[in-house]
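Every protein chain of the complex appears in place save one, which is left out.
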Amino acid sequence: MAHAFKVRIEEVRVPAPDHVELIVQSPELAEALPGQFCHVLTPGMLRRPISFSRLERSGGRAGLLVQVVGSGTRWMAERQAGECLDVLGPLGRGFEAPAADRPWLLVGGGVGIPPVFAAAETWGGAFAPSLHVVLGARFKDYLIMAEDFRTLGIEPVLATDDGSVGHRGTVIPAVEDWVAQHPDGQVMACGPTPMLAAVSRAAASLTGAVQLALEQRMGCGIGACLACVVPAEPIGAEGPRYRRVCTDGPVFRREELVF
Amino acid sequence: MAHAFKVRIEEVRVPAPDHVELIVQSPELAEALPGQFCHVLTPGMLRRPISFSRLERSGGRAGLLVQVVGSGTRWMAERQAGECLDVLGPLGRGFEAPAADRPWLLVGGGVGIPPVFAAAETWGGAFAPSLHVVLGARFKDYLIMAEDFRTLGIEPVLATDDGSVGHRGTVIPAVEDWVAQHPDGQVMACGPTPMLAAVSRAAASLTGAVQLALEQRMGCGIGACLACVVPAEPIGAEGPRYRRVCTDGPVFRREELVF
Amino acid sequence: MDLTVRLPRGLVLKNPVMAASGTFGFGPEYAAYVDLNRLGGVSVKGISPEPWRGNPPPRVWETPAGLLNSIGLQNPGMDVFLQEDVPFLRTVDTAVIANIIGHTVEEYARVAARLSQEPRIDAFEVNISCPNIKEGGITFGHDPDQAFRVMQAVRAVTEKPVMVKISPNTAEPWVVAEAVVAAGADMISAINTLVGMAIDFKARRPALGGRTGGLSGPAVKPVAVRIVYEIASRVQVPVIGMGGIESAEDVLEFLMAGAQAVMVGTITFQHPERMLEIIDALPKVLQTYGFASLREAVGAALPSRKENGWT
Partner (left out) sequence: MDLTVRLPRGLVLKNPVMAASGTFGFGPEYAAYVDLNRLGGVSVKGISPEPWRGNPPPRVWETPAGLLNSIGLQNPGMDVFLQEDVPFLRTVDTAVIANIIGHTVEEYARVAARLSQEPRIDAFEVNISCPNIKEGGITFGHDPDQAFRVMQAVRAVTEKPVMVKISPNTAEPWVVAEAVVAAGADMISAINTLVGMAIDFKARRPALGGRTGGLSGPAVKPVAVRIVYEIASRVQVPVIGMGGIESAEDVLEFLMAGAQAVMVGTITFQHPERMLEIIDALPKVLQTYGFASLREAVGAALPSRKENGWT
């Protein structure tokens, strides 16, 4: 069952310019699945959905890695250790655990990287040899958490729009390469919608599950208001049906979605 | 000329429960006349008008004595020494200096006491023998600044609605007594409108000036919006004309007003 | 303090605080956060005879002290509602109000007739903010004649208490209220959202997928209080007030303006537990302002409260 409660900020990290990672003490949140999120109270009219960047079950801690893009995320970035956040969560459908017998690709773009890291941290151990990670961002500073992957023993493939680190361009060529070599592979991806659409296309031929974690503007965050919808299968006479990111997602199978 | 600027809070005093006096460093404000006010920026949509409780020309300091009645005054009461206030001021028509040759009565009610104290402090010295002060409030805690008057060597007559200090009831009997004994007297009063109306009636026979400082809800505070009006002479076919508390007042002669 | 509210046709609320339609789903969604048994009532999301798809996303956008939404009345239709949500609603003890919508007078009548047979539905709220697709798309609630016809058709098919929800987007919302009362409405609820828009600078287009949206939240409270006051001054049936309520003081404001009960919407997204806090705080707030009972506060700011039969 979901909860609404105050969580204490234990530590504030600054992984990159315009980014902050709040480590909160909360056994409830630490039980979340990678890909789930919590809905954070900020001074505006609406809460802000933020995924988990790490889930330390044993320590009862979770991470919220936030990129400052507007008033709410700026407010979060100004928090200090010792203060509390008012959160609803954990919310939504997270990633399903990867199938043990398939090669596994993780793709993260921008602030889509944190949930992908949480997945690697939670399930990666068993997959060490067959886990491949591709990360993308607009430019170097925004390519966050690469170092965190390295501490898991994973060397991520990097891509930036301007080539300031890793390949110049998007993550897609690297995804396509991997797909070509791993027809029985499975994928988990999170990032901007155009990236997910491209991953979905690139991974269409895979026999394993392709799980995509989407973003959408939210009202309630708990399934009541139908604000957070995205176009989904089946496509009827009027077009695709609409499904909720907050409860039907954020993680969908690629077959469920219409881009 | 009026100004809009930041003033530094030098000291925060708590003269009574629910009251705070902010001593601000500001040569500009310290030049104000007793009865003038400044318009203080608070988090709400409108600034809050606050009179000066003391005007220390030499030290370049002014006092703002605030009773907590709502969101804006609560915010002011939470300020700390060292912080700044954003103010417009000094604004409005203050008290005219008392005529040197007439006995002088000061009447203050509730948060109308501070401007009356500022008048006593500014002009009182020359009047020591002929200056009489009557202060009223709902109950003991709200009868502020009596001690300040005593430091000027003035023993104020006190009245509270519940008799918890001084006479039980309003200031009006004391005013009537004084008026009866000083037909050539002059009066300055500030307090709730019903008190001022009663003072105006009680002092109607005096040959000296009767100056009353009014309150009204304000928009701009500088004469532009016509929000802050009170009924005033002359009374035309449609009723009294309306005059602005922020620039035509807050201080009016009793003859100018219609209660 | 007894907070019970007695409304026409035997509709009784435990207290005057209900969840506003569209902000509380069909009931189950918020059950993890709010003990529904403590609410005065729940107005469920708008229900049409057939499923409605709703508007393209994005569907919400923040504005100063307000929220724009363009959900477009997405709902799975009355059959799915009866099958999937009514069983849950049977497990809770609060007034259930079915908010109903249609694109034609017949659709309104159809959904009212069908849901009228379901005992768990305690009352109807007729949302007349839908465009009449037969008559060129003009919103039912903007035309007193069309609003009259909708209410008349609903009245013909149900004995349950019916309130009609008034749009604030006309010059004289009370004219519509008077029309629906003439057609047999037992109560008025007001207000629905104001039409508004925000611009997405980067996309260079209106921010909401549906272009315009409905404005709700604290920003609209003064508009809502005024409309409640005007309607309560003119019609003899109870008014349910809403628009921007976020505190027990706000509830009192609507009560004094003439509302017998209220609904709470947008603030629930921020604070799911706020309705319960408001219910807890209400007796104290009433007392603070000198009201010995809920009843005393209702209409206390109306010009001629006594003439309106309130005391």
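Order of writing sets the chain letters: A, B and C. Residues in each chain are counted from 1.
Heads up, the rule we're going with is that a contact is a pair of C-beta atoms (placed from the backbone, for glycine too) under 8 Å apart; a residue touches a chain by one contact, two chains touch by 3 or more.
Everything quoted here is computed from the prediction, not taken from an experiment.
Trainee: Can you list the shown chains that the omitted chain is in contact with?
Mentor: Even though it is not drawn, that chain still touches B, C.
Trainee: Can you say which of C:Val12, C:Ile199 or C:Ala292 touches the chain missing from this structure?
Mentor: C:Ile199
Trainee: Out of C:Arg120, C:Arg226 or C:Arg295, which touches the unshown chain?
Mentor: Considering the complete complex, C:Arg226 is the one touching the chain left out.
Trainee: Please identify, in ascending order, the residues of chain B that touch the omitted chain?
Mentor: So the residues of chain B touching the unseen chain are 1-4, 41, 44-47, 88, 216-231, 236, 238-239, 241-242.
Trainee: Hey, which chain C residues sit against the chain that's not shown?
Mentor: 63-66, 68, 139, 142, 169-171, 194-202, 204-206, 212-213, 215, 217-223, 225-226, 229, 244, 249, 252-253, 256-257, 289, 300-301
By definition in this document, only the chains that are shown with their structure count from here on.
Trainee: Examine which chains touch each other and state the graph shape they make (line, ring, star, complete, other).
Mentor: other
Trainee: Please name the chain that ends up farthest from chain C once chain centres are defined by their CA atoms averaged.
Mentor: B
Trainee: Distance between chain A and chain C based on Cα centroids, please, to the nearest Å.
Mentor: Computed from C-alpha means, the inter-chain centre distance equals 37 Å.
Trainee: Averaging over Cα atoms per chain, report the distance between chain B and chain C in Å.
Mentor: 47
Trainee: Which residues of chain A are in contact with two or more other chains?
Mentor: none
Trainee: Specify, in ascending order, the residues of chain C that touch 2 or more different other chains.
Mentor: Residue numbers touching two or more other chains: none in chain C.
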